[in-house]
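Take this structure, written in structure tokens, and hold onto it; I'll ask about it next.
All protein chains but one are shown in place.
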Amino acid sequence: MDYGILIAQATINGLIVGLLYLLMAIGFTLVFGVMRMVNFAHGEFYMLGAMAVYVFTVHMELPFLVAVCLSFVVAIVFGSLVEWVVFKPFRHDELNGMIATIGLAMILQNLALIIFGPDPLSVPPVAQGVTQISGVYIPNSRIFVVFFAVLVLALLYFYLKKTRSGRALRAVVEDFKIASIQGISSKVYYPLGFGVGVGLAAIAGALMAPLFSVSPFVGAAPLLKAFMVVILGGLGSIPGAAVAGLALGLIESYASLFLSASTADMLIFLVVMIMLVLMPRGILGKGEV
Amino acid sequence: MKLMASKIALGLCAAFIAQGALAQQDTLKIGALVTLSGPGAAWGQAMKNAAELAADKVNAEGGLEVGGKRYKVVVIPYDDKYQANEAVTVANRMIHEDKIKYVIGPLGSAPALAVQPLTEKNGVITMTMGFTPRALSPEKPYSFRAVVTTAEFSQPQIDWVVKKEGIKKVGGLFPNDESGQAIAKDLQSSYSKAGADLTSEFFERERVDFVPLLTRLFARGIDAIELDGNSPATAGLIVKQARELGFKGKIIRTGGPATADIVNVAGKQAANGMLVHSVLDPNLPSTKAYMDAYQQKYKAPMNGFSPSFYDATNMMFEAMKRAGTVEDTKKVRDELAKLENFPGSLGVLNWTGKESYGSNQQLDLPFYVAEIKDGQEVILARCNTKGCQ
Partner (left out) sequence: MAGQNVLSSTQSAGRGGQVVPFILLAVVAAWPFFSGPFVVHLAILTCLNILIVNGLSIIERSGQLSFGHSAFVAIGAYVSVLMTQYWGTGIVVSAIGGIVIAAVVAGVLGAIILRLTGVYFVLVTFAFAELMRLMLLDWAAVTGGANGISGIAPIDLFGFVFDTRGRFYVLAMVVAIASFLFMLRFYRTPIGQAMDAVRENPTLAESTGLGVYRLRLLAFIIGCSLAGFGGVLMARYIGYISPETFNISISVSLITMLVVGGRRSMWGPLVGAVILTPLPELFRGAVQTQHIFYGAALILILRFLPDGLASLPSRLRKLTRSDA
């Protein structure tokens, strides 16, 4: 196999995976930006999204797109509720809030275990077959996912830049003190911020559900990725998360081409640790410290 | 009113007497130390259910009769999460709190090795599924294995497959743990003896995205992918993703029944044409009877390993009968090892393994090479440790 095609294949693989990391990471960094909370339960909301899609498509036989939208709605509502009821006392209490999210993660995962059992469940694929572009193979199901991820990101961008509510949310993320002086109600925006953040995780989970199997355990790996992307991109920086998400996907893809899988994993952790120490503000330098 | 009261009183008396009668019956506890969560749960469930079905059958006959006493058989399951230290904690509890002396499990090689010091010291008979060669030895008289391992079946199977399909280069994907590493090693030598070349890639057991690894393998120009050693769910994902990447070659799984799950995850189309190792022939009446019983009780697809443990449990029962005791595990153990030509659901069973492990503690079972056609296994060849036809 000639190297050009190999690299091209790895690039495409990397970008596709990177897009999904991006979705996870943006939600994660949004939650941190709004509430200064490292959300250890973020992966469980990913799982929630995947499970919701499973229920909607397999048990209620709804079309996939409807299922994804419904999952998003469920996640936003549930997330907002949880923030308002459970996490209110922890706003801006970084460490305690983080530990509280660990508790939430345990509860969510085990509730899912009780309801769905530990076995992996299958969601029917959205598209079959593979597209070939000059020697590079892209599974059609992944093209579908890319399309929708990009759509979601476009909608998010529009929301954050053009709508009043979105701009208010951004203001809270960037500087909550000034935002509250300006009269932006924390009563509304904290739950909303958390809800949107975990909603994005749920969409990532929903989109991935047909690609990989669905089980109560699927949340751990995406959480780890979200951590790494957000560290690389700078905590609280949305553009940083975007760039770092794609970068991580690419780095992983290229690394596993040339190194064994375990070496690639270790290398990435090492890179993350180095970044944290040398550039805590992230690649774009826009993160908070 | 008075009639009502006396009826109630009679009823209560009857209940007390009946309960007393049942209480007279002793219980025999069989422990199921298996993986019930995470990857590998499919196998764990199969093992636990097998023990339960064996217990049900015996209890329906009034209990297991040993040494003149009747025992109600109860299966007590514990989840070891495929982790060795969990297995050790659980084994501690089983042996010291529940006073269990007979265990189905452990499932994985790492848990099996970890609990052996405990089970051997306390004379607890175990029926493991762990593929590692280190699990059996004359120094571990209480450890038995109820499934044939790669060491036994890979050569005959691979010889046959390589010859039939003309395969030269194989890429293998294995989990990075005791089972995966042991299997990769066995397969490597089998393939090279058969004239083909196997390169192995290892990954974290929890991994779900295999596209980068597959891309790496395809770069080497492989004819076939080897999937033995992977949990059923993982294997399904690999098959799905390989086909999605446009791989047209053969996919082989030289071991570890997983067909139902692979078809479930990958879909019938992707799984078509896969060459798998099968441990059962559904046309054999005794096997079919077991499969029907399983389907009736659990209403879920049965993993191919289940009948082996059904037979293993029954063999333990038979050994207890012959030894005349359930308490003296040394006697039971000796009777167990002496069993010959035992009629099991999979056929006629014997112990083997002296050459490889030093003593006969490995169950000798027939096996088959099958192809997946439209979601079902179709047997292409029948095999034993000597060869396939």
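We just call them A and B in the order they show up, numbering each chain from 1.
Everything below uses one rule, namely that a residue touches a chain if its C-beta (ideal position, glycine included) is under 8 Å from a C-beta of that chain, and two chains touch if they have at least 3 such contacts.
On a predicted model such as this, the values are computed, not experimentally measured, just so you know.
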Check: Per the definition of touch given earlier, which of A:L235, A:A255 or A:I283 contacts the omitted chain?
Finding: A:L235
Check: Among the options B:A84, B:L336 or B:A381, which residue touches the chain absent from this view?
Finding: B:A84
Note to self: Please identify which residue in A:M60, A:V77, A:L95 or A:I178 touches the non-displayed chain.
What the structure shows: A:L95
Note to self: Using the document's definition of touch, tell me which of B:Q181, B:T352 or B:N384 contacts the absent chain.
What the structure shows: B:Q181
Checklist line | Chain not shown, touching residues in chain B | finding: 37, 78-79, 83-85, 88-90, 92-93, 96-97, 109-110, 113-114, 116-117, 132, 176-178, 180-181
Margin query: Which parts of chain A face the unshown chain closely enough to count as touching?
Written below: 32, 38, 86, 89-90, 94-96, 98-100, 102-107, 109-111, 113-114, 224, 227-228, 231, 235, 262-263, 265-266, 269-270, 272-273, 276-277, 280, 289
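Assume only the chains that are shown with their structure count from here on.
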Next item on the list: Would you kindly tell me how far, in whole Å, the mean C-alpha position of chain B lies from that of chain A?
Entry: 38
Checklist line | chain B - residues contacting chain A, complex | finding: 36-38, 41-42, 176, 201-204, 206-209, 211-213, 215-216, 218-221, 233, 236-237, 241, 244-246, 261, 264-265, 267, 269
Next item on the list: Can you check the complex and tell me which residues of chain A touch chain B?
Entry: 1, 6, 9-10, 13, 17, 113, 118-120, 122, 125, 128, 130, 132, 137, 139-142, 212-213, 215, 217-218, 220-221, 252-253, 256-257, 260-262, 265
